[in-house]
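First up is the structure itself, then whatever we jot down about it.
Showing chain A:
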Amino acid sequence: MDPDRSRAPFWTEMRWLVAVLAAILMLPPVLPLLDRPVTVFGLPLLPVYLFAVWAVAIALCAIASRHALRASGKPDGPG
Partner candidate 1 sequence: MLSPALVLLVGVAYLAGLFVIAWLSDRQAARGGHAFINSPVVYTLSLAVYCTAWTFYGAVGSAVRNGLEFLTIYIGPTIVFLGWWIVLRKIVRICKGQQITSIADFLSARYGKSATVSVVVTLMAVTAITPYIALQLKGIATAFEALVYADDSFAVLRPQIGIWADTGLWVAIVMGVFVVLFGTRTLAADESHPGVVTAIAFESVVKLVALMLIGVFAVLALGPGDPGEPSAELAAALARLTAISEGGEARWAVVTFLSAAAIICLPRQFQIMAVENRNERHLATAAWLFPLYLLLISLFVVPIAAAGLTMLPATADPDLYVLWVPIAAGREELALFAFIGGLSAGTSMVIVSSIALSIMISNHLALPLLLSGRLGGRMPQDLSRAILIVRRLSIAGILALGYVYYRTATGGGALASIGLISFAGVAQFLPALLGAIFWHAANRHGAIAGLATGFVVWAYTLVLPSLPVPALEPLLVDGPFGIAALAPTALFGATGWDPLVHATFWSLLANTAAFVLVSVSTRTNPIGQLQGAIFVDVFRRPAADGEPVLPRSASVEDLRRVAERILGPDRTRQVFDSEAQMQGRPGRDPLPDAHFITRVERALASGIGAASARLMVSRIVKGAPLTVDTVMALLDETRAAIRYSQELERKSAELEETAEKLKEANETLQRLDQMKDDFLSRVSHELRTPMTSIRSFAELLSEAETLDTPHSRRFIHIVKQESQRLTRLLDEILDLSAMESGQIAWHLEPVELRDLLRGSVDTMMSLAERRGVAVDLDLPARAVWVNADPDRLKQVFLNLLSNAIKFADTPEPRVLARIEKRAGEAVVEVIDNGPGVSPALRDSLFSKFGRDWLNNAGDRGGSGLGLAICRQIAERLGGTITLAETSAAGSCFRLSLPLQHVEGRVSAEQPAAVGAVAARPSLAVK
Partner candidate 2 sequence: MTARILVAEDEPFIMESLSFLLRREGYELTAVPNGTRVLDRVQAELPDLVILDAMLPGKDGFAILEDLRRADFGQTLPVLVLTAKGQEADRNRMMALGADAFVTKPFSNQQLLAEIARLLSARNAQGSAKGKPNHGP
């Protein structure tokens, strides 16, 4: 079986997870837990955490979208 086809439903479920998890992780009550005076590579934790979660969510969503578009047979990207 085409590996994309078998993965596509997985990504369809994944996208729910990404959206919900992103919401939970970037909102109170979870978020204030990370408002500590801790530094990561010299930078404060909270912004690093936020941007990291944000970036990961974007990346996962991008993969899911690619799979969704490929599964429906259309190339994505510009043009």
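Regarding candidate selection, all candidates are chains of the complex that A comes from, given by their letters.
Remarks
To be clear about the criterion, a residue touches a chain if its C-beta (ideal position, glycine included) is under 8 Å from a C-beta of that chain, and two chains touch if they have at least 3 such contacts; residues count from 1.
Small disclaimer: the values here were computed from a predicted structure and weren't measured.
What touches chain A in this complex, out of the candidates 1 or 2, is 1. Taken together, the chain A residues at the contact with candidate 1 in this complex read 15-16, 18-20, 22-23, 26-29, 31-32, 35, 37, 44, 46-47, 50-51, 54-55, 57-59, 61-62, 65, 68-69, 72, 74, 76-79.
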